[in-house]
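What you see is the complex with one protein chain gone and the rest in place.
Presenting chain A:
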Amino acid sequence: MSRDNLLAEDDSTLRGWPGLPDSLRRAATGPATAATFALLVVPFALGWYDAALFSPLALPGYLLFGIGTAIGNAVAPRFEFWLYWAPFLAGSYGVSVIVGYGYERWIARTDDRSSL
């Protein structure tokens, strides 16, 4: 095994995603994924803490959380709304991964074109 391959393997292991294809690993942990997750969660969490801190940036998280509670309330009416934080965080991460994957694909295609 070459030194480069060893480093790549170590790097992948260190990141905690051994065995995942590179494209999926980047979609799961890449900067676009992290930025999308932060955009969905942080402004909304600020508004949750203090309603005066709601801003337009909280709108995506607000919509996701609101629709989630509407569905949850229709299915299981007696849950308190703070319990929806867990599915909200999971859903936000899912959306972020999709955005991150799309972003990685877009970057790869752009790089391919510029190398022609």
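Basically, a contact is a pair of C-beta atoms (placed from the backbone, for glycine too) under 8 Å apart; a residue touches a chain by one contact, two chains touch by 3 or more; residues count from 1.
Everything below uses one rule, namely that contacts and distances are computed from a predicted model.
Novice: Name the absent chain by its UniProt protein name; which of "Monovalent cation/H+ antiporter subunit B", "Methylcobamide--CoM methyltransferase", "Corrinoid protein" or "Deacylase-like protein" is it?
Specialist: "Deacylase-like protein"
Novice: Since one chain isn't shown, list which residues of chain A touch it in the complete complex.
Specialist: 35, 47-48, 50-52, 54-59, 62, 65-66, 69-70, 73-74, 77, 81, 107, 110
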